[in-house]
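Selected chains only, in their assembly positions.
Every chain is named by a letter (A and B) in the order it is written, and numbering of its residues begins at 1.
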Amino acid sequence: MNKIAIYPGTFDPITYGHVDIIQRAAAIFDRVIVAVATNSQKRPLFTVAERMDMIRHVVGDIPHLEIDQIEGLLVDYAVERGAHAVIRGLRAVSDFEFELQMALVNRKLNEKLITVFLMPHEKYSYLNSSIVKELAQFGGNIECFVPKYVQEKIKEKMRNHERH
Amino acid sequence: MNKIAIYPGTFDPITYGHVDIIQRAAAIFDRVIVAVATNSQKRPLFTVAERMDMIRHVVGDIPHLEIDQIEGLLVDYAVERGAHAVIRGLRAVSDFEFELQMALVNRKLNEKLITVFLMPHEKYSYLNSSIVKELAQFGGNIECFVPKYVQEKIKEKMRNHERH
C-alpha cells in the first residue's frame, strides 16, 4: 500500500536541516507532502508563496514529493490527504518536549495519525530558521546553513526591509 | 517499493509499551522485524527463545511481522536484511539522549540506515521491562503492564527462582 507522510512546518526559510529531514522521509515513505503552515503566530519573513517557491527550488527534484500549504488543524489536513504519518525533526531536548506534546495532542484528536520523529545529521543539530535570519541580519555568513538560492532570497528581503 | 523496518530490543519481557510501538510501526512499514538482542549486558530474566515465544503469542497475528534474533551489530544486521529503518520508542528525556546517541553512532557506521522514533501511548510513558520485573518480584499487580500470557510466564519464572 502507498504510505503517505506529511512534513508540516513554517519553513521561513527552508534550511539544510529541513532538507536533511525531507531526504530521510523520502527514503522511508512512498509519498512525502511538505506542508507550509499559513497561520503561523510568529510573523514570517517570507510569504507562503515565497516559502513554497524556495522549497521547490531546493528539494523539488526529489521524486514523489509534493509541496502544499496547510491552513487549519494538521489532523484535519492529514485525514483529507489520507496520510498515515506526520514527520517531525528532533534536534534537542527542548524540541523533544514540545514535539511530544504536539504529538500527544494530535493523537488525541485523531488516534490513527502517527507522528514519526527523524533526527537530522548532527552537523545541523543546532540549526533553525530563526538563527539563519538573525545571522543574516548582522551580515553573518550563512552558506553552511541554507542553499545558495535561499541565501539570495534572504539577502534580497533584507535589502528591501532596509529600504523601507 | 517494500519498506522494511527493524525494531531491536531486549524484550525481557515484551510489555504493552512494546506492543504499542509494534502496532504503530506495522501501520507505517510494509514489513516489521522484531529483533531480540541476544547479547544484552544486563542479565536477562528470560532466554532468547522464551522472549521470542512471548512476542509471538502477543503480536504474532499482526500481518507482515517477523520475529528474529540479532547477535552482532545492529547496522550489520540491517544491511543483511535489507532494512530501510530502525524503529525506537521514545518515552522520556533520558530515553531521548541515549537513543540520539545510538542513532548517531549507527548512522556513522552506515550513513543510509535511518532511525525512526515513535512514541508509545502516554499511558505507557513510564513503562519498561525492569519495572514490571521489580513489581512482580514483590507481588505487585502487573496486569496493566503486560499481556496475560506474559504475566503467567513471569510468575512461573519467579516461582522457579524461589525454589532454587
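Side notes on the structure shown:
Everything below uses one rule, namely that contacts are C-beta pairs under 8 Å (C-beta built on N, C-alpha and C of every residue); 3 or more make two chains touch, one makes a residue touch a chain.
What you see is a predicted model; the values in this text were computed from it and never measured.
This structure file shows 2 copies of a single chain, while the whole complex it describes contains 6 copies.
The rule we apply is simple: only the chains that are shown with their structure count from here on.
Summary of the copy comparison: rotating chain A onto chain B for the best CA superposition needs 180 degrees, to the nearest 5. Per the touch definition, chain A reaches chain B in the complex via residues 1, 3, 24, 27-30, 84-85, 90, 93, 96-97, 100, 103-104, 107, 112, 114-119, 121-122.
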